[in-house]
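Heads up, one of the protein chains got dropped from this complex, but the rest are sitting where they should.
Labels run A and B following the written order; every chain starts at residue 1.
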Amino acid sequence: MITGALLVQALISGLLMGGIYALVALALALSFGVLRVLNFAHGDLLMMAMYGAVVLHRWLGLHPYWAIVVLALPMLALGWLMFVGLIRPVQHAGVLVQAQMTLGVSFVLQSAALMIFGADLLNVRTEMEMAVLRIEGVVVSVPLAIGFAVSLLISGALSWVLLGTDAGRRVRATAQDPDMARLCGVDVERTQRWVFALSVALLAGVAGCLMTFSHVVPTAGLQYSVLALLVVMLGGLGDLKGAFIGGLLIGIAEALAGVFLNSAVGPAVIYVLFGLTLLFRPQGLFGRGMEA
Amino acid sequence: MESNRPWFGRLIAALCSVPLLALAQSREPITIPIITPLSGAGAVLGQDIQKGVALGVEHINAAGGIKSMGGRPLRIEVVDTQGKPEIARVEMERLAVRNNAPMVLGGEISAGTGAAAQFAETYGLPFVNSAAANSDLLHRGYKWYFTEQITNEDEAATWLALLKHLAEKAGGPPPTVAFLYEDSPRGSVSAKLAKKLVESAGFKVVADVSYNRAERNLLTHVAKVQQAKPEVVMWAGYTEDVAAGLKAMQQLNFTPYILGAGGGPGDPRMPELVGAAFIDKVHLSTVDYFAADSERAKRFVVPYTKQYGQVPSSYASIGYRAAFLAKAVLEKSGKLDRAAIRSALQGLNIPGSELISPFKSVQFAPDGHNLGAQNAVTQWQDGRKSTVWPPEIAVKPPAPLRGR
Partner (left out) sequence: MQGYSAAQAWIAAAAVWLAAILVPELWGMHPGNILILTLLWAYLCVAWNLMGGLLGQISFGHAAFFGIGAYASSFLMIRLGLSPWLGMLAGGALAAVAAMLVGYIPFRWRLSHLVFALFTMAFDFVLLYLVGGLPFLGDVNGLYLPVGTDPWMLQFADRRFYLYTIAGLLTLALGLSVWLSRSTIGQYWRAVRENEQTAAAVGIDLFRMKQAGLALSAFMTALGGSFFAHYVAFIDPHSAFGMDIAIKLILFTVVGGIGTLLGPVVGAALLVPLGEILRTELTGGPGFAGVSGLVYGVVLILVILMAPQGLVGSLPGRWRRTPASVSDEDATPPAGVSFVPVIDTRAAGGTLLEVEGLSKRFGGLQAVRDVSFSVSAGEIFGIIGPNGAGKTTLFSMLSGFQAPTQGHIHFAGRSITGWDAHQVCRAGIARTFQITQPFPGFTVEETVTLAARAASGTDDAHDIVSRLLHETGLWSRRTVHCAQLTLAEQRRLEIARALATRPRLLLLDEVMAGLTPSEMQGVADYIARLPERGVTVVMTEHVVRVVMNLCGRVMVMDAGERIALGTPDEVSRDPKVIEAYLGKRSAVSPPAADLAANT
């Protein structure tokens, strides 16, 4: 039976989970917006960061939130190297070739994780993992809520950088028209390199939040990649605000599907939602038209 | 470019034959393959089975190999199917024709087992499943397919027996029951069978909630179950979803008596994943084909724990079991002829005391199912998994349903 309390519960936990999806998607939208490269290894890079958080906890006893800080730099470096070594050489080779390249990276990362960590799921046990706030009978998971807040914080910081700083202006100029940006004296390749590195580094934030309550397996990547792609598409290609709100919507839709549907068909809901959105807003929720 | 293809064929042929040639010249071990997903989404199963197999083979060969065949050592080739039916099918053909395997062991998920069984039948190749619990294969009239493993029906029957037992001891009105299960064949078939049994036994099923194994957030699903206020939750799932669901229960302050099934609730790492105190509180128990604390499992559990640094999972026990089953069959048949192996399988009767599983025996019915298959129920008590059912092998009694 579906009661109001259950609905509210679903809405809230969906919204909070959506905040984390939003950050995953935001990172993808950023790199897609600036490089026009579809990164199918996005989820696998996230998976690596999640393993990173596990390792840091096991070796040094670091809380996953600290892992965000520690992992950001190695992830930045990883992204930087990946761009220079693998993405840059195929940047002008067409979307498919790039997709293929990132799929190759995805295979490598997934297999490496399987070799190093095994197929068992790994997690980090923390004090706060089960902590909840109870508001009027609705349960709010503390790690989820903090994850949501961290996601908001990072997204806010990101939009401040993009809108309020010179570096941000260079990024936006490159996103809008790389040729024009080059004419205006922007070092486009450098900008793209750092944006890609940054989008990978953002995943450290996601990983830290996820590892406070979730777990990781080597195959976890693909579902996050697909999810992020859909969210980015749903929000409007390369539109950061759209990606963020798209993430929230997917989180909520997923939770509501859990309430209303009780069969193997349930997970189809977000894909149907995606299709319907395109039906009514082909440019995505916040896109300003897409001529690709 | 096209004309290169035969060259590829040659390369495959060469590569495939290298290990076989090398082995043929040595002590001539008997090679029996086991198909299992070593990679892909089902890799947890295959990885653990591989460990169990390695230990089983080590023990068998240390004890003198296959005695009826002059003490030839046993070698079990672990074949990766990635959990995909098409690879299971191709592998069955490879093993049957190219490798001339005398029999094939199954450590595969239900989809791959189904596909493999079809081709075992085509080739007249004995195929002994020790992993998949799907019983529908047994109704297909196969002559070469044997399943040592418990089936969904066995599982449902055990579930019901324990539920009845708990209800009787508790007295009062029969407890209300909810079903919670992941929707792959593993979870959904068990739950559906059990639901029928439980309802016809007079229990009231107040909720029936399924979810996808890939679901990341189970809070709403669990909240749905909680709303129905069941006393007992019968839950079939894998490790990741059961862990996520238990966390959700803890957050929702929902503490029913949990009778579980499937790989999840019995996973030895569950206290590590969710926390031991809460697991005790919900009396997390599992209908399982492996009871690590039982006396008979010790010869496997102790060396395994020593070698791999962790208590073996039920999956790992499959590997060990399969190795010993292969040994028993080969000892009985005395030759590597498939028909002889099939009749050896039909005539097999391994008493429970020689097994590491809670089975009464391994003895195959004409339809290929194991007459002696019997589940144990293990329950987390004080941070340790104890066998609580059936009474003849129970180490402790199950926690009472009421008055907690």
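Convention: contacts are C-beta pairs under 8 Å (C-beta built on N, C-alpha and C of every residue); 3 or more make two chains touch, one makes a residue touch a chain.
What you are looking at is a predicted structure, and each value in this text was computed from that prediction instead of being measured.
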**OP:** Please work out which displayed chains the absent chain touches and list them by label.
**Re:** A, B
Subject >> Options A:Ile2, A:Leu60, A:Ala77 or A:Val95, residue touching the unrepresented chain >> reply: A:Val95
Subject >> Chain not shown: contacting residue from B:Ala43, B:Ala178, B:Ala322 or B:Leu401 >> reply: B:Ala43
**OP:** Sort through B:Leu74, B:Val189 or B:Ala248 and give me the one touching the missing partner chain.
**Re:** B:Val189
Original post:
Which parts of chain A are in contact with the chain that was left out?
Top reply: 38, 86, 89-90, 93, 95-97, 99-101, 103-115, 118-119, 218, 222, 226, 229-230, 233, 237, 263-268, 271-272, 274-275, 278-279, 282, 288-292
Subject >> Positions on chain B contacted by the hidden chain, ascending >> reply: 1-6, 8-13, 15-16, 38-39, 43, 46-47, 50-51, 54, 78-80, 82, 84-87, 89-90, 93-94, 97-98, 110-111, 114-115, 118-119, 121-122, 134, 136, 140, 183-185, 188-189, 212
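Methods note: only the chains that are shown with their structure count from here on.
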Original post:
So, what's the distance in Å between the C-alpha centres of chain B and chain A?
Top reply: 36
Original post:
Once bound in the complex, which stretches of chain B touch chain A?
Top reply: 39-41, 43-44, 46-47, 183, 188, 208-212, 214-221, 223-224, 227-228, 239-240, 243-244, 247, 250-252, 269, 272-273, 275, 278
Original post:
What does chain A use to touch chain B in their complex?
Top reply: 1, 3, 6, 9-10, 13-14, 17, 111, 114, 118-121, 123, 125, 129-130, 132, 139, 141, 213-215, 217-219, 223, 251, 254-255, 258-259, 262-264, 266-267
